[in-house]
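All protein chains but one are shown at their positions in the complex.
Which chain is which? They are A and B, in the order written, and residues in each are numbered from 1.
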């Protein structure tokens, strides 16, 4: 286990999909490949967006990944390759503080 | 569609309200007016806070908007004008990375 627990090196990454099983498939695949240390699936949520000039709603599931900045490009590429939406939501938010133990675990899980 | 996909220009904005229908009203109104590109409604969640010296809990719904820094001031103003709380939660978190396709869609939806 490394001791680099620099908080600015970490991200949460959010995507959404339209079925719980698809969300679990994305979460498991990303963690298995070490594109992310872990993920939390939340849903159903109600998504609200514009489509052909009308405001539409849809049921979706959010997947929130925890990963490193270094792993982000491969997580994004992998999500784009397996997600069945044309333009899936993939956005990342910085982690600026965290407990040393948990950040160490993130480091360990995303290493190698 | 513009090609400006500068990630630092994007925010997620969180508010909460006390009914699912109110959450949907806020989400639809903001997207219709292009104050935000889209929103996700999550709930019920359990809010915990201090009120007159006691710790209270309440059922609420979270609305998470995706918008640009440029649109943030009008999203905040609009939320303050339509929200029925005296002091609603309105807080914004930066988006520092994202897929080019999705950020392009955010740009398109919040333009003009």
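Keep in mind that, in the parts below, a contact is a pair of C-beta atoms (placed from the backbone, for glycine too) under 8 Å apart; a residue touches a chain by one contact, two chains touch by 3 or more.
This one's a predicted model, so the numbers in the text were calculated from it and none came from an experiment.
From the set B:24, B:76 or B:107, the residue in touch with the chain omitted from the display is B:76, counting the whole complex.
Contact with the undisplayed chain is limited, among B:29, B:88 or B:104, to B:88.
Along chain B, the points of touch with the absent chain fall at residues 11, 13, 16, 42, 45-50, 55, 57, 60, 62, 69, 72, 76, 79-80, 86-94.
Hidden from this view is one chain, which touches chain A at 7, 10, 12, 23-24, 27-28, 31-32, 37-42, 66, 93-99, 101-103, 105, 109.
By our rule, only the chains that are shown with their structure count from here on.
Rounded to a whole number, the gap between the C-alpha centres of chain A and chain B is 19 angstrom.
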